[in-house]
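What you see is the complex with one protein chain gone and the rest in place.
And then subunit A:
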Amino acid sequence: METAPKPGKDVPPKKDKLQTKRKKLRRYWEEEAVPTTAGASPGPPRNKKNRELRPQRPKNAHILKKSRISKKPQVPKKLREWKNPESQRSLSGAQDPFPGPAPVPVEVVQKFCRIDKSRKLPHSKAKTRSRLEVAEAEEEETSIKAARSELLLAEEPGFLEGEDGEDTAKICQADIVEAVDIASAAKHFDLNLRQFGPYRLNYSRTGRHLAFGGRRGHVAALDWVTKKLMCEINVMEAVQDIRFLHSEALLAVAQNRWLHIYDNQGIELHCIRRCDRVTRLEFLPFHFLLATASETGFLTYLDVSVGKIVAALNARAGRLSVMSQNPYNAVIHLGHSNGTVSLWSPAMKEPLAKILCHRGGVRAVAVDSTGTYMATSGLDHQLKIFDLRGTYQPLSTRTLPHGAGHLAFSQRGLLVAGMGDVVNIWAGQGKASPPSLEQPYLTHRLSGPVHGLQFCPFEDVLGVGHTGGITSMLVPGAGEPNFDGLESNPYRSRKQRQEWEVKALLEKVPAELICLDPRALAEVDVISLEQGKKEQIERLGYDPQAKAPFQPKPKQKGRSSTASLVKRKRKVMDEEHRDKVRQSLQQQHHKEAKEAKAKPTGARPSALDRFVR
């Protein structure tokens, strides 16, 4: 982040000289050794390419007016400075070295931007366009404000750095536990449960509670931070998967035959016989949908708020045992034995997309929290990361010695793969970048083969279920440091939880709205708009918005002869015609240029090319 002080252009040169003589003013967090841009050139900075946004210099005057309102105490002062540089000094003679509001880095503002300015509407009315411009300006201002509010975030993310040349993957858990504070060290624990065989596990959405179910029927839920056990039962049946519903009070367990729902006391509330032979569970928290993948090849969506089955989709791909959800758009990703991953929404009978990922079957799928990257691993021992933003192309590939059986993404974009009894974690540059598969960030060997993996939300903890029980690993930098109290609050009280539950139920998103782009609802439906216009023209018999043909106004004093009227009319008509021709020519050029680009460049031009259409 560039935080160099930027004195305004209006500072007179005399004062600059004085300033250079005195010791350069510095923000307290700046290091002395780093020469800032202003330090290098004491004069007012002339470069226009500074990557910072200041609300005082918007594009049009309209925003200027608004920002003036919002920054009442600062801007009038600034305006005064403009006229009279002498008044910059306060009564005591001290000069404000950082005039105006603090600059905001562009990247942070970009994060909060919601309107895609590159996308333009086709021929919209002037009124609509001006309204959109206002909305865009408002949006820009709010994103600047939101970026400013980042200053208030209290926590910093964790990290792990080796000494020069040291490989972080060689650092074992014991070393980390020894190095960190007691509270964090207590988050590393092993539950030794050898009797009930490989465990699946799930953290609640707040990251406070942990539920796990063993193959041999052992189901337990606990507050893993305080290690307080909520319930422990044996369902006397094989447990395939386990999942918390919207809060920690309800628990869905996929058992050998049917799907059961328990409360946090271990009392069976429901047995859902329409979901039979379930292998994997996923819960979509904003839609209150429990997605189940079954051995019979059905993907079933159960609305847990009303207890109805919303959709039962036949994937027509045999046994389904690989499933994950895209937290960004609530699309379910299913991995199939023919190497494809299919994307499903309850609104469609057919998959939204099918991606051929591997030569063998797909063993595991995971999607990161921004919905940008999908990691898959297959029977061909490969681990691939795909871009989900329209292209569905692999970004990076790595062949692993045994292949990964389980994958999971953390909130900050770390990727974990469980391979046999080894767990490998890869990290990227940040939240928005894919994990680089070159060098693992951390590795850990467990006492048995891995059967379930999940990063704990809002904590630097990875939960691993394996044949020997449950292991809670420390992974610095995995969790989102700053939670939102109204969304999912790990420290919420019972009252807060109840209130949140009511609010969440009130704004339950209908299942039909699940699609690949969750913002599609906010965009203009151009197709139906044009269809409606066509229908209107048909109904009325004429186009009400059509431009009336030009009718020259009669002029005074004999200049309004028929000949001159016709001449003027012809002039306008010709101009319009020329415009049309110009436009069509431009379009043609554009098309040709596109075609030329699209042609294969590698091969030499051949005589037969002329027959290519």
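Note that in this section contacts are C-beta pairs under 8 Å (C-beta built on N, C-alpha and C of every residue); 3 or more make two chains touch, one makes a residue touch a chain; residues count from 1.
Note that contacts and distances are computed from a predicted model.
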Complex member absent from the view - protein name from UniProt, among "TBC domain-containing protein kinase-like protein", "Ribosome biogenesis protein NOP53", "Ferry endosomal RAB5 effector complex subunit 3" or "DDB1- and CUL4-associated factor 13": "DDB1- and CUL4-associated factor 13"
Of A:149, A:393 or A:447, the residue in touch with the unshown chain: A:149
Option from A:102, A:521, A:573 or A:593 whose C-beta touches the chain left out: A:521
Residue in contact with the excluded chain [from A:140, A:303 or A:460]: A:460
Sites on subunit A contacted by the missing partner chain, in the whole complex: 111-112, 114, 146, 149, 152-163, 166, 168, 171, 175-176, 179-181, 183-184, 187, 286, 327-330, 369-370, 431, 458-460, 474, 476, 479-487, 489-491, 493, 495-496, 506-510, 513, 518-519, 521-522, 540-542
